[in-house]
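Only one protein chain is missing; all other protein chains are in place.
Let's look at chain A:
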Amino acid sequence: MASMMSCRTHIRAYMLPITRYNVSRMLSTSIETPGASTSQTAATPPTPMTDSNPPNTHYKITLRRSAISLGDKIKGTLISLGIHRRFQTVYHRHTPETAGKILRVKELVEVENVPDHLVKTKQQQRQERKATRGYKVVGSKRDTFMHV
């Protein structure tokens, strides 16, 4: 009886069409079926609270819509935020001045609150966009000649 029940749930999970609403349910059923035979459920290790929510100190501001033909004041607000083109991302500390600038261009911009360790400079963002080389240079003829 119990084996039939677990067998039925196992089949049902695989027969579900894979949509984003079903994925979590599929994962939960696939995890539960091997444990269904055992009466005791494994206790999940408690997640540490302090690591999961460091205080958010910066705004991550991304320009999503341009300010073309919205006037020099709105354009000036974007320049003062350091944004020059669409999809450019900029980080600013939480201050009332920055908050006011964001609210002036709230229709154009996407904002996220991030903690200090996730703040990236322009050079760091550029490095992240670069593709990794598919190879690693281990040596060259010049290096062997120069006995490096």
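Basically, a contact is a pair of C-beta atoms (placed from the backbone, for glycine too) under 8 Å apart; a residue touches a chain by one contact, two chains touch by 3 or more; residues count from 1.
The rule is short, and it goes like this: contacts and distances are computed from a predicted model.
Missing from the rendering is one chain, named in UniProt as "Mitochondrial 54S ribosomal protein YmL31" (options: "Sorting nexin-6 isoform X1", "Mitochondrial 54S ribosomal protein YmL31", "Fibroblast growth factor (acidic) intracellular binding protein b" or "AP-4 complex subunit sigma-1"). Think of the hidden chain as still there; on chain A it touches residues 56, 59, 64-65, 67, 69-70, 94-96, 98-100, 102-104, 106-113.
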